[in-house]
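Apart from one protein chain that is not included, each protein chain of the complex appears where it belongs.
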Amino acid sequence: MNRTTTLQHEADVAAPAAGRRSPMRRLLDSRGFVAVRSFAIFIGLWYLMMLWANPLQLPSPFRVVDALAGLAASGELFRHALLTTSRLAIALVVATALAVPLGFLMGLNRKADALIDPVVELLRPISGIAWIPLGIFIFGVGDTLPVFIMMYVAFFPLLLNTVSGVRHVDQRLVAAARTMGVSRWAMLRQVIVPAALPTMMVGFRLAFAGAWAAVIAAELIGAPSGLGFAIEWYRQLLMSPKVFGFIVMIGIVGYLCDLGLRALQRWLTPWAEGTGLA
Amino acid sequence: MMTQETLAPKLRLREVGRQFVAPGTGQLATAVTGVNLEVATGEFVCVCGPSGCGKSTVLNLIAGLDVPSAGTIEANGKPITGPGADRGVMFQDYALMPWMSAFDNIGFGLRHGTPGKPFTPEQREARIRQFVDLVGLKGSEKKYPHQLSGGMRQRVALARLLANGPDILLMDEPLGALDAQTRLILQVELLQIWGETAPVGERKTAVFITHDIDEAVFLGDRVVVMSTLPGRVKAIIPIDLPRPRTEMIRADASFSILVEQIWSLIRDEAYRAIHEK
Partner (left out) sequence: MTTTTGSTASANGSRWNAVLYATLLPAILVLAWQAWAMTLPADTRAPSPARAVAAFVNLVASGELILATAQSLGRVLAGFAFALLAGVGLGVLMGSSRRIRDNLDPIVESFRPIAPMAILPIAILWFGTGTAASLSIVTYAAFFPMLLNTIHGVSRVDRKLVLAAMTMGVPRLRILTKVVVPGALPGVLLGSRLAMGVAWTAIIAAELAVGAKTGAGGTSGGIGQMMFVFFAYSIDLNGIVVCMIVVGVVALLIDRLFRVAEYWLMPWRQ
């Protein structure tokens, strides 16, 4: 036997399962099944802990599911979820409308950047949450406050990433376009914007994540409706299953939105897949 | 020869120099100095030299992407004032827009720059397709750069350059990123596209930078040999090999002599570059 066949034989012996697993084995090893199994264990542990603890503090997972079903049936679940997400959508749209043009200005114009950046850097560390008390005085308790807070939180990652994306446009692409007699406007539209878009999308996802966390806080403290409000409301009523139910809903909606954003990212910037930005 | 001398040169560099201020020390450093070069219409000029001799600097100056500190550069008898579609550039790493397909990249200048102005949209599309075929990319034109091999990207860049119909072709080590075998094949194709089989007056004017002396001798009508510290033109070697150049020419004695002649001009500096880093 020559050397290559010996090595092949050894490899086959060492890894008997490779490529020849039964369909059952493949199912059991798949990511989906592992996820389901982990959740099952998690819920099992939850149930055990509930038996040991105060049912007020830790309701049975089944009662939570029950509460969720009830809330869904009555429409209350979706009403609050819709409110929260619509506020989020408005906030993101406004934040984008403000941050992107400003970001381009600051990215392309050194003087504008030198002028505006100090204000940005001074405001950025003041978290959106810290604005809630002042915000309530300015806007009162209602719809505007959560939108304002979210807008504030979403603004900074969007701005910073736009500036970064614009500044780090590959200069060789700009040079190539110049040698083709491309006008300044066409340069912006055809080169700078697409080149900056991947980084801007990352900023958008960061903005969403921050805003999603902020909206819950804002609604918890200062809004009469929405998912954040609902958690607090039912806590005061000591109806823990519903509290947990809404929390689960927060997780689900947040997760779905992130999935949507990833899909958006893939659709808008398909060429950025392998660059570590996706 | 007679005809070339009586025609005005397509490209003329007179005493061109480029100095810049080193960012750290604030000292003046000279990239190139005293460059004199005249390129006739339809000529294929190669530029060779050790690393750091200023080859790319000269190309950038001709392209108008950079401004000389001294001297003048004229194209078609007029001084150049910046980049333009009359001097097309093919960059070392192709500079293809990653978000556009090969087809759209080739058509970039036609659609968004000045070269497309005289055409109607339909004519532009037809022209793009023409060059897709010319460089042999038919069937792959909808792919994105990251889906193409190095050789195909190079052809996209070449097609883009040619589709813009520039007077002067400026190419900065365009085959540098390719493996040796692909390079040999593309050298022959490049000459054909350049117009090797057409009369001199109908050929494009080309300035081609390369490290590879074999490549320079194979492609060029003349080879400009540069030296470093400071960057300047050391010699200009005419390449009297017959056209069209076939691969057999590499086996010719005259070929080897020319290569050795050029290498002997560069050798010492290349040694120094390695040993004194």
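Chains here go by letter, A and B, matching the order in which they are written, and residues are numbered from 1 within each.
Going forward, contacts are C-beta pairs under 8 Å (C-beta built on N, C-alpha and C of every residue); 3 or more make two chains touch, one makes a residue touch a chain.
Since the model is a prediction, treat every value here as computed from it, not as a measurement.
Looking at A:187, A:221 or A:272, which makes contact with the chain not pictured?
From the options A:187, A:221 or A:272, the contact with the absent chain belongs to A:221.
Looking beyond the chains shown, say which of A:57, A:74 or A:109 touches the absent one.
If we include the chain that is not displayed, A:57 is the one touching it.
With the missing chain put back, one of A:133, A:224 or A:260 would touch it. Which one?
Going through A:133, A:224 or A:260 one by one, A:133 is the residue touching the chain not shown.
Determine and list the chain A residues touching the chain excluded from the picture.
31, 34-35, 37-39, 42, 56-57, 111, 114-119, 122-123, 125-127, 129-134, 136-137, 212-214, 216-217, 220-221, 227-228, 231-232, 234-235, 240, 243-244, 247, 250-251, 253-255, 257-258
Throughout what follows, only the chains that are shown with their structure count from here on.
From the C-alpha centre of chain A to that of chain B, how far is it in Å?
About 47 Å, centre to centre.
Give the list of chain B residues in touch with chain A in this complex.
My answer: residues 63-65, 82-85, 87-89, 91, 93, 95, 97-100, 108-109, 112-115, 144-146, 164.
Across the complex, what residues on chain A touch chain B?
Listed in rising order, the residues of chain A that touch chain B are 170, 172-173, 175-183, 186, 190-191, 194-195, 197, 269-274.
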